[in-house]
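With one protein chain held back, the other chains of the complex are shown just where they sit.
So, subunit A:
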Amino acid sequence: MNTGLYYEITQFYYREAYLLDARKFEEWLEILTDDIRYRMPLRATREKKDGSNIVEAMTFFEETKTSLTTRVKRLGTSSAWAEDPAPRTRHFITNILLETVSEDDKLTVRSHFLFKRSRAQDVGTEELFGERLDVLQKSGGTWKIASRTIYPDQTVLSVMNLSMFL
């Protein structure tokens, strides 16, 4: 393992988390490739014999760069009530695992996420957690996300909406 590369990727994810939590969504869009596939399938409770507990057929996000851009633009309107006043969010990204380093310019990376959110005066906090499977691509010397699949661990989400990006 190239520790320099590992450091580079770790910094990339911390930087991404910073952009999201600091609400620099337009800058976040810039680190996504134009043909990104951004998905969040459902998790289900299933018996072992029945197979995977990830339901690919239904998702919480099934996005392209265009649809993600629309979502970001919505946040720029004067009436995105769920996000204005803005809730406070933190993306904690850990367990970064470089799965395949087959080519110089392409990486498959697994990471864990813990997302915490504080809304208005609510004393209780909301959280989401799970795993992300990304394909990162290097072009022009910088890394971009070419594909992201978010696997939530909950079958019933304990958040009132998914107005965030994960």
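By definition in this document, contacts are C-beta pairs under 8 Å (C-beta built on N, C-alpha and C of every residue); 3 or more make two chains touch, one makes a residue touch a chain; residues count from 1.
Just so it is clear, contacts and distances are computed from a predicted model.
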Protein name as given in UniProt for the chain not displayed, "ABC transporter ATP-binding protein", "Phenylpropionate dioxygenase, large terminal subunit", "Xanthine dehydrogenase family protein subunit M" or "BatA domain-containing protein": "Phenylpropionate dioxygenase, large terminal subunit"
Residue touching the undisplayed chain, where the options are A:55, A:97 or A:114: A:55
Residue of A:70, A:100, A:125 or A:142 in touch with the missing chain, whole complex considered: A:70
Hidden partner interface residues of subunit A, rising order: 40, 42, 44-47, 50, 55-63, 66-67, 70-71, 73-74, 77-83, 155-163
